[in-house]
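Heads up, one of the protein chains got dropped from this complex, but the rest are sitting where they should.
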Amino acid sequence: MKRIYDPVHHFIELEPAEARLLDTPALQRLRRLRQLGLAYLAFPSAEHSRFSHALGALAVGTRAFDELLHHGRQFFTSEDDVAYQRRLVRAALILHDVGHGPFSHACEAVVGVRHEDRTLAILARPEIQAHLADIDVDSQHVADLILGQGQSQFPVLAELVSGPNLDADRMDYLQRDAYFTGVAGGKYDADQLLGSLRIFQVEGRPVLGIDRRGVVALESFLLARYMMFASVYFHHTTRMFERILQEALRELWPDPRLLDPIDEFLRWDDFRVLNELRDRDSIPARALRERVRLYAVAAEFNAERDLKAFERCEKALRKAYGDAVWADEQSQLLHRLPLQADPKAPTIWVSTSSGAVVDAREASDLIAKLTGKAYWRKLFVERARVDVAEARRICREAAHT
Amino acid sequence: MKRIYDPVHHFIELEPAEARLLDTPALQRLRRLRQLGLAYLAFPSAEHSRFSHALGALAVGTRAFDELLHHGRQFFTSEDDVAYQRRLVRAALILHDVGHGPFSHACEAVVGVRHEDRTLAILARPEIQAHLADIDVDSQHVADLILGQGQSQFPVLAELVSGPNLDADRMDYLQRDAYFTGVAGGKYDADQLLGSLRIFQVEGRPVLGIDRRGVVALESFLLARYMMFASVYFHHTTRMFERILQEALRELWPDPRLLDPIDEFLRWDDFRVLNELRDRDSIPARALRERVRLYAVAAEFNAERDLKAFERCEKALRKAYGDAVWADEQSQLLHRLPLQADPKAPTIWVSTSSGAVVDAREASDLIAKLTGKAYWRKLFVERARVDVAEARRICREAAHT
Amino acid sequence: MKRIYDPVHHFIELEPAEARLLDTPALQRLRRLRQLGLAYLAFPSAEHSRFSHALGALAVGTRAFDELLHHGRQFFTSEDDVAYQRRLVRAALILHDVGHGPFSHACEAVVGVRHEDRTLAILARPEIQAHLADIDVDSQHVADLILGQGQSQFPVLAELVSGPNLDADRMDYLQRDAYFTGVAGGKYDADQLLGSLRIFQVEGRPVLGIDRRGVVALESFLLARYMMFASVYFHHTTRMFERILQEALRELWPDPRLLDPIDEFLRWDDFRVLNELRDRDSIPARALRERVRLYAVAAEFNAERDLKAFERCEKALRKAYGDAVWADEQSQLLHRLPLQADPKAPTIWVSTSSGAVVDAREASDLIAKLTGKAYWRKLFVERARVDVAEARRICREAAHT
Partner (left out) sequence: MKRIYDPVHHFIELEPAEARLLDTPALQRLRRLRQLGLAYLAFPSAEHSRFSHALGALAVGTRAFDELLHHGRQFFTSEDDVAYQRRLVRAALILHDVGHGPFSHACEAVVGVRHEDRTLAILARPEIQAHLADIDVDSQHVADLILGQGQSQFPVLAELVSGPNLDADRMDYLQRDAYFTGVAGGKYDADQLLGSLRIFQVEGRPVLGIDRRGVVALESFLLARYMMFASVYFHHTTRMFERILQEALRELWPDPRLLDPIDEFLRWDDFRVLNELRDRDSIPARALRERVRLYAVAAEFNAERDLKAFERCEKALRKAYGDAVWADEQSQLLHRLPLQADPKAPTIWVSTSSGAVVDAREASDLIAKLTGKAYWRKLFVERARVDVAEARRICREAAHT
């Protein structure tokens, strides 16, 4: 048993076969993919990698599994079943991000292949197959868990690995991104949330849910996601450099199909991209090197009702400056619970004091109130072509028409 | 300059005259009033006093003041004005809780005098007057700040000391109660909130507000209050022992007017109450000594829509058990922003990117969605007179009728 | 299984029978004994009780036990033996401080009965005996663990409960006192220390020790104790008020034998003492109420070599001021490892890379260098009878003669 220090979860324990899987080049490569891409240009210490996140997801997922087992041994058929599912969920969490390309989202936008497809190709590689056999899990089960829950014969594990709500991925990254950026928002009551996880039987299927005493922790968990979007993930500096990076990547990879062979894909990581941009003369390459802010925010509207003002401003700006305007419009559901109580759609189930199991929005007025989306709408202008003060003046006027 | 360690705010500095004020018996008495009353019966380490909270409010209020000054020196007429207001807000924060009786809310419920009235009586005492003169502040100004903002000539300070939204009282106690209970919920991004405080001129009056970059911190601050109500302040064990305490206090003070003279009032604190209960034979006295849970929760309903079910259950229980049923119905506004944009009502003002100053609900969809109340409704039954399992069965049935 | 929040150890779990033991008046009384006595007069938030410490010792001791078991199951004869020892060590830790009087050390100094004797008397009470039977442990075994290791048939547990080096008592209180005072010094790498605990067989006896990878954590643990003595436990304000308290207690208990009957003893706690001092007119009573510093530090010498200067200053002060001088001389071994490698004396055993087990001073040069004592020598003078500036001048002169 190997023991690794982690500042978020303290100690993380690894079986020897798991440690060997982690030592393969495909997984070591995750050390060169930053969890938050270019966010370090706004939050300098956000330099943590997908590798440390994979370990963190492993840690938190294992704690979740052990808690589910402790309160729901009846959902497992035997000690062998328990041991198998535990090995399986751990292997899947180690591997869950292995298909990401350099600067993940920018790469997908430019190259056009989804990281899930890369994941399948990587799982199929002989050395990964050999390590999964060594860990003694079926690689098809691993793939099913990582790629979604529909097809898995382990539906609760699938929710834990890749579900939209209570997945170990998010349980780790919110805490981790908060820890490494220094932004408090992503912290939630993880001990209480993990301690409240339960398996319930709903309409004949086992589903992931939480004990009623954990409702406040669940609320804090759902809000943490919003807080991190608002503070970090949609920070204007991050958004701007991600756009600049896409321009640089299009230059770097004029034919994105060159990255299709998985061998070639695996030869790319954040470090290599930055390295290849070092000697390039283009504007985006230089901007990334010297943190040149090519764009400025002319106006910003985050309330739902501001859509009209946003559209008026965009129109006015475009009239004045044409394609030197960039309208960045992001939105996120405040939570991913389905809007109707469709029994097929995954929600978060919560037990009540009377013994019933209900949708989280029934159990919490706060969660019910959080229905809908949050918006982050920004109008950027190119500094090289636009007088920023004038652009801001145009927006002020257009907004209040 | 005296330096005191505080685990929440690290160092707290005191002027000699402030330290002398703190050493008076009226303020030392706050060491024997616990900030969270009987909550330690549910959260064993919640033993912190109103004294450490007064120091904490002083620390956070001073940081707030310094931030307001840094960004709004134009709102102060002179260096003397700055120095006077700083001394004033500090003195008011030291004294803001001095009128609380033993176990605060329970005492008020039984004795029927509001702590604000006690505060005035204590401020009028000669030794306190002397110390305020020594600090060089007008005691009437101090009283105005503590008792509400209407009459104060320092409206921004009044909001900071006793306002409904952005007061230093709450800024400290949420963090402090979270720190000492071990419940994560009360943490919010205090650095960012404090760094975003601003004075704005709205309709000709200076008001307390926040810079738009602090909106996420403001959201986390408003939510922290809800989280602490849900986890700690309305915890069923705390609520139960507070009720038992009220019975004990009625026994201890058959004539509550005996506490009216302020000299007598100041001779009472939590420690004395517990001491006087030590040798009493009554049921509530013994229950407090041995943590006997005289009541059990028969049913609990926290969603707004559950009112009907709650009423049905209460009715069914009362039919079965009469006055052995205790219906504990608590609610709290999710935030204290006024429901209409009444320019007279205190709200939180937020600056926008266009330079306007708007209500916080305009600046944040999240805050807008949080309009309304949260409910904590519990039906307790007396264990001595009721079969708890049967009571729960009655509720399950009544709830689903 | 009951779950309690604790800010130091997060969740603490209790068996129902353990919770019932904690609800007895003898244990609830610990809520009214502060862990650090009067230190709150120097560190305002150090208001935590021996009750929360008892829970903390239970938590950390259980983690230690589980770690010892995980790495040394061969030292246990059966599953029943494991379960029994676990119940036993938990019961002993819950009870380990039950014999303390109000303000512990001051009380012992005045009353002259050691808290260990009180402990035995309390363990003998029928309600405690009944609860221990309910938990299913032998009360004699509990007493043996609490009172020292010589006689116990569970020598490793005895080290864990009351040993001089690696006891759960200290493992909790260093962290806890650091957390509640806000002084960083008492923190050590608790995760690593606990994870390194092992049982070794030395000279035919099982002894408590640590794995070599935990040596740095052990060093930090030993140093944490020194840091807390230097910062908190021997702080001049604490020392001064402890002396004043002794004077007050002598006045309060002119015949200390009145506290001998255990029933009477259990009727006393910190809260009652403070309460009884409320209306007293004596100088010490008033000093405690208003935090009047009756003494001032005239000189302070902490280095070993300063003994001569200390003695010269004391002599010069006594000549000038007679019994208005108080020489407070404290010392502590930097660690409690025995000075010679006496195989009978308890030390901390450490495993080496070659498989041998050696004394901690052999395994760590740092610990070896820390041999000897630390000194805290202070000369106080009574402010009422002495000109403090003059006394300091006398000391400066005498020191440099």
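Descriptive notes on the structure:
Order of writing sets the chain letters: A, B and C. Residues in each chain are counted from 1.
One rule holds for everything that comes next: a residue touches a chain if its C-beta (ideal position, glycine included) is under 8 Å from a C-beta of that chain, and two chains touch if they have at least 3 such contacts.
What you are looking at is a predicted structure, and each value in this text was computed from that prediction instead of being measured.
Every visible chain touched by the undisplayed chain in the complete complex is listed here: A, B, C. Residue-wise, the contact with the chain that is not shown comes from C:Val297, picked out of C:Ile94, C:Ala168 or C:Val297. Only one of C:Val202, C:Ala320 or C:Ala399 touches the absent chain when the whole complex is considered: C:Ala399.
Counting the whole complex, the residues of chain A in touch with the unshown chain are 4-8, 10, 22-25, 28, 31-32, 40, 43-45, 47-49, 51-52, 55, 179-183, 267, 271-272, 274-275, 278-279, 289-292. Although one chain is not displayed, chain C still touches it through residues 183-185, 187-192, 215-216, 219-220, 223, 226-227, 230-231, 297, 299-300, 302-304, 334, 353-355, 362-366, 368-372, 374-375, 392, 395-396, 399-400. Where chain B meets the chain that is not shown, the touching residues are 3, 10-11, 191, 195.
Going forward, only the chains that are shown with their structure count from here on.
Averaging the CA coordinates per chain and comparing them to the mean over all protein CA atoms picks out B as nearest. Interface chain A/chain B: over half of the residue numbers present appear on both copies, so the contact uses mostly the same residues.
The rotation that brings the Cα trace of chain A onto that of chain C spans 180°, given to the nearest 5. Distance between chain centres (mean CA atoms), chain A to chain C: 47 Å.
Contacts with at least two other chains are made by residues 191 of chain A.
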